[in-house]
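A protein chain is absent from this complex, but the other protein chains hold their places.
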Amino acid sequence: MTHPSDTGTAPVLALEDVSKSFGAVRALRNVSLELYAGEVHALAGENGAGKSTLIKTLAGVHRPDAGRVLLAGEPVVFHGPGDARDAGIAVIYQEPTLFPDLSIAENIFMGRQPKRALGRIDHKATHAATLALMKRLGVELDPDRPASGLSIADQQIVEIAKALSFDARVLIMDEPTAALTGSEVARLFGVVRTLRDQGAAVLFISHRLEEIFQICRRVTTLRDGAWIASEPLDGMTEDDLVRRMVGRDLDELYPKQDVTPGDVALSVRRLTREGVFTDISFDVRRGEIVGLAGLVGAGRTEVARAVFGVDRWDAGEVEVDGKQLTSGAPSTAMAAGLALVPEDRRAQGLVMDMSIERNIGLTGLRTTVRAGLMDRGAERSRSLDWAVKLQVKYARIADTVSTLSGGNQQKVVLAKWLATGPRVLIVDEPTRGIDVGTKAEVHRLLSQLAADGVAVLMISSDLPEILGMADRVLVMHEGRLTAEIPRSEATEETVMAAATGRAAA
Amino acid sequence: MTVTTPHETTVAGVPKSSGTRLADRVFKMRELAILVVFLVMIAVTEAGNSQFLSEQGIKDLLLNATILVLVATGQSLVVITRNVDLSVGSTLGITAFAAGTYLQGGGNPVLAIVFAILLGIGCGLVNGLLVSLGQVPALVVTLGTLYIIRGADSIWVGSRQITAADLPGGFVDFGSGGISAVPWLALIALAVLVVVAYYLKQFGSGRELYALGSNPEAARLAGIPVRKRILAAYTVCGGLAGLAGAMYLARFGNVDSSTGNGYELTVVSAVVVGGVVFTGGSGSVYGAALGALLLTSINSVLPALGVSSVWVLAINGVLLLLAIAVDRVVAVRVATALKKKSALRKGTAATSGPAASLPQQDNSPSDPSGAEKGNTHA
Amino acid sequence: MPESLTRAIRWDTVVGALLIVLLLFSFGFVDGFGNALNLSFFLGNTLPIALIALPMTLLVVSGEIDLSVASTAGLSGAVMGKLWNDGMAIETIIPICLLLGVVCGLVNGLLVTRLGLPSLAVTIGTLAAYRGIAQIVLGSNAVTDFPTQYLDFAAGRFGDSFLPQAFLPFLVLLAIAVVVLHATPFGRSLFAIGASEEAARFAGIRVKRAKLLLFTVTGVMASLTGVFWALHYASARYDNATGLELSVVAAVLLGGIDFDGGKGTLGGAVAGVFLLGALQNVMSLLNVSAQSQIVVTGVLLVISVLGPRVARQIAIARAAGSPG
Partner (left out) sequence: GGTTKNDVKDDSAGAATSGKANPNAALKKGLTVGFLPKAVNNPYFTSSDNGGKKALEELGESYKEVGPSSATDTSGQVSYVNTLTQQQVDAMAVSAQDPGALCTALKQAMKNGIKVVTYDSDTKTDCRNAFVSQASAEDLGRTEVQLLAEQIGYKGQIAILSAAQTATNQNTWIGYMKDELKDPKYKNIKLVKVAYGNDDAQQSFQQTQGLLQQYPNLKGIISPTTVGIKAAAQYLSGSKYKGKVKLTGLGTPNDMRKYVKNGTVEGFELWDPAKLGDLAARTAVALSSGQITGKEGETFKAGDTTYTIGKDGVINLGKPTVFTKDNIDQFNF
């Protein structure tokens, strides 16, 4: 296969010297990009580098302040997402954009349903087409179930199915794999390869660099909204790529410090929530990082939610430092020193319309108080401290979090919970959507916290992360704990075996 | 990276399972619950007063409901898009009077109805334009137009009134006539209802109303013409309020500047009782129509049972609360049942896998039956 | 989202400014407005709306609404009349009425928080129920013979000044509400709940407890208003304060409180209340008919949401037009 750009054909879709600002923030500065038919092109950059903004410009969501969008060599102006769609561009946005009240099938085909006579919708054909898509992706989702209540991962799958259903000539994917585990990712890549071979152009964003190397041919790097390079991936190493993105060499990605675990800090006994998980028992000791692995939908998130108290449990006990927690009471859990960095940052982690300062301040309402009134100075300095510590990239601390890039939003969530000085920290997908540089930083932080005596329970779908960081790995399968694997024995094989229910441990 | 294909064996066949059908039933049940409440109420009343379901009685029940059904149908369209139209009462009032004025001058009844609908559409357009183009909160805007239309109506109408004597006899007879117990007006309302429901279910633009109510931002990204759809919903809502105005005139023969005053709360109640959710994206016009039928019937049932009018208002309120509470409790119960069911399934699947490493699992309660298992894998 | 934020921040100051402009205009150009008697009328008649607007603002900020306030007020007035007719001492009756307000608020709150019902639907239901109970309690009676010292307090003013006697307690309540909403952790958590209930719950905020408390306080304030109403107008009837909920909602909306929750200031809400009140007073003095007053209220509401938006569009257009 020769590289498309060598053949002299015009790129299917291109950006030429595009700039875009949000107020004072210059999200894109004279960026150019060319997408050719039959190639998978990676877009790399730190959090806030402007990747999503670039994609939204291609998709007609944003109008560029300067520069042009070229479709098959011709300049075009997209007046809205509909225009881009009609031009054959399918987009998976970073945050799922589903209609919670509608069925999965309707979500996928909204606006483009197969029709019968007189323009009526052919519900049967829609159903069948959805089933076919699910099969192609190798997942089992009922086309008729409503989208509400789907896990983030399943939502992402539906988004992918939606994009595939277009048979588009350009497929743009903004971190489609952030919530997926290895098997789904492999499936997705299989489908993407097929599409590529059929002549589609694909633009792919991921903070998991190995994925970029796995599937992409060329990469465009952005830094602080500026174009750095567009080049073939052949012959590049991960370190090269990181250097382009970050502008310096990277620290070690998994800086796990060795600690001797102390007393039991979190003890979960026979916890059951009917229909969700059954009979979950485990301990987390001071200084320990315990990984919780499993396939999507295994129930890890649900366990975390119940332990923290946002959901009730039906049976069992949870103790923090020997203190029993009550079912369904996050405030008592917090008082006992428990913190939960939730999975869904937009819905659960952040109040999107509030400022960065106040979001971080939300967990400190009891501490930043003087004489019963808010102590704004204390609130601000607490928030500033943590925003700086986690290197959140923002214009002003009083800006609303919704203006931050995805990765920076995640950092705010972390800041918000670390600021409580927890004794037991549960993190659910803590580095989802976080760039490699920051990821190393978060890992270093978790490791440091553990060394300082915090008990950490880390849920992650990123298996290397689990293997790299955890002292012990717990594995869940369909609502039950199926294995407990010490660090020395934890490998991809042993964990996956337990996660898929094939464990013979 | 080695990747194993997961759970092909364990979860296969799950999607087609009873979950779907149950979920389906939950949705149907919401309307069913109201229907049952309604039927029980009617049965009890009939038992207490055999006149209640006489031909005249049934006719009265249907006639009382029609106007509210029409307005509630239009309102549902708007509410489904996560908006609201509080100005329907005012629109109804002004269109009724306009149609009356026209008829008073010797106009043609059919043209009068068309005229009322057009005026309603005009009001709906104004609301729709303000909400969709201005992108401002519907609640505030339509509360504003509620006052504006009502005020304009009062200024225009003054203390004039239109009575049955001013109207063509045929028009007034049409308002109370029908085929035996089924009034003409009810037939019109039913036709409108069926058409709107069919449109919502079978047409792309109808589904898009649900989509944009469910998640407006996603709707925009999906390329749905959001403003156009919202404008359309308001226009239809206004048009139906106009039609209802004309029917009000035919039915009561009697309009003045206060006609339709305070009607918006009744309409909103009907829509809410009917299970149309205020945060948009779900509910059906049949539900809203049943809600309307239930609410108006309460007002006929209580006097028919001889309940003193002193009690009517309180009973009305309590029944309204009961209706929404029961609806909610049923929905929650069914959802829990659904979850339990899928839990059983999951449990079956889990134990069907190889034995796990943790000791506690040995004492897990045994799963009920092999039949259940057979089902899931079928 | 950023648009509505600007609305909340800017609009309450705009309403405040409008109020001041209107007052200045009226003092200067409207006969009879500026004298103490008229001012006391204006303040006294606006007071019931203002009293209910306080808790209503908090409730709306937290994403809920209570449409049953006017009925609660009517019910507490009716109970007051009934008990008075039965010979109970007014000093006992008033606490009982306030307790009744607690119950009314609790019923709303429990239905909303325990059963998870939408507050709009619940309070439309209790709007009818409470008014109906009031009708059962008092029937067609109108009780007017409350003790004069109480009537004088509710209707009177300080000497010949413009200040109604009941205005001072209101100012105290206003101050409390402002502090609670804008300066306490509780107030802060209300904004969080209104903007994202789920995120608030995940931050350990006791969402249900906060909402229950708010509904209860709203009930108490509504019943207090009912007592005040009955004394101010020296008349306890079951249909007292009918329709007051719409006035409160309109005023609060005008003050820039966003009914989606999470935004707004008490200053804006109170400015909205007194703007509408002053406008009505002035228009009546200027012989503007009741019908035209309704239109003006409506136009004002539409402008309150459209105005900031148009202003923003113009600002953007100007920024785009200017070079650089």
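Which chain is which? They are A, B and C, in the order written, and residues in each are numbered from 1.
Note that in this section a contact is a pair of C-beta atoms (placed from the backbone, for glycine too) under 8 Å apart; a residue touches a chain by one contact, two chains touch by 3 or more.
From a predicted model like this one, the values you see are computed outputs, not experimental measurements.
Peer 1: Under the definition given at the start, what are the shown partners of the omitted chain?
Peer 2: Visible chains that the missing one touches: B, C.
Peer 1: Tell me which of C:155, C:179, C:213 or C:303 is the one touching the absent chain.
Peer 2: Checking each option in C:155, C:179, C:213 or C:303, the one touching the absent chain turns out to be C:155.
Peer 1: Of the residues listed, B:108, B:279, B:299 or B:336, which one is in contact with the missing chain?
Peer 2: B:299
Peer 1: For chain B, which residues reach the chain that was dropped from this view?
Peer 2: Considering the whole complex, chain B reaches the absent chain at 49, 51-52, 56-57, 60, 64, 154, 157-161, 163-165, 172-173, 175-177, 252-254, 256-259, 261, 299-300, 302-306, 308-310.
Peer 1: Just checking the interface: what residues of chain C touch the absent partner chain?
Peer 2: Touching the chain left out of view, chain C contributes residues 31-32, 35, 37-38, 41, 45, 48, 84-85, 87-92, 135, 139-151, 155, 229, 232-235, 237-243, 280-281, 284-285, 287, 289-291, 294.
Heads up, the rule we're going with is that only the chains that are shown with their structure count from here on.
Peer 1: Give the chain pair, either A-C or A-B, that is connected by more C-beta contacts.
Peer 2: Answer to which pair has more contacts is A-B.
Peer 1: Measure off the straight-line distance from the CA centroid of chain B to the CA centroid of chain C, and report it in whole Å.
Peer 2: For chain B versus chain C, the centre distance works out to 30 Å.
Peer 1: Roughly how far is chain A from chain B, going centre to centre by Cα mean, in whole Å?
Peer 2: 39
Peer 1: From the mean C-alpha coordinate of chain A to that of chain C, what's the distance rounded to whole Å?
Peer 2: 44
Peer 1: For chain A, what residues touch not just one other chain but two or more?
Peer 2: Not one residue in chain A touches at least two other chains.
Peer 1: Give the residues of chain C that touch two or more other chains, as numbers and ranges in rising order.
Peer 2: none
Peer 1: Taking the touch rule as given, give the residues of chain A at its contact with chain C in the complex, in rising order.
Peer 2: Chain A residues touching chain C: 308, 310, 330-331, 333-334, 340, 342, 347-354, 358, 361-363, 365-366, 369, 372-374, 400, 402-403, 416.
Peer 1: What part of chain A is in contact with chain B in the complex they form?
Peer 2: Residue positions touching the partner: 59, 61, 80-86, 91, 93, 97-102, 106, 110-111, 113, 115, 119-121, 134, 138, 140-146, 182-183, 185-186, 210, 270, 274-276, 278-279, 281, 295, 477-484, 492-493, 496-505.
Peer 1: Chain A touches which residues of chain B in the complex?
Peer 2: 1-7, 10-12, 14-17, 19-20, 23-24, 201-204, 207-208, 210-211, 213-215, 217-225, 280-282, 339-343, 346-347, 349-350, 353-354, 356-358, 360-361, 364
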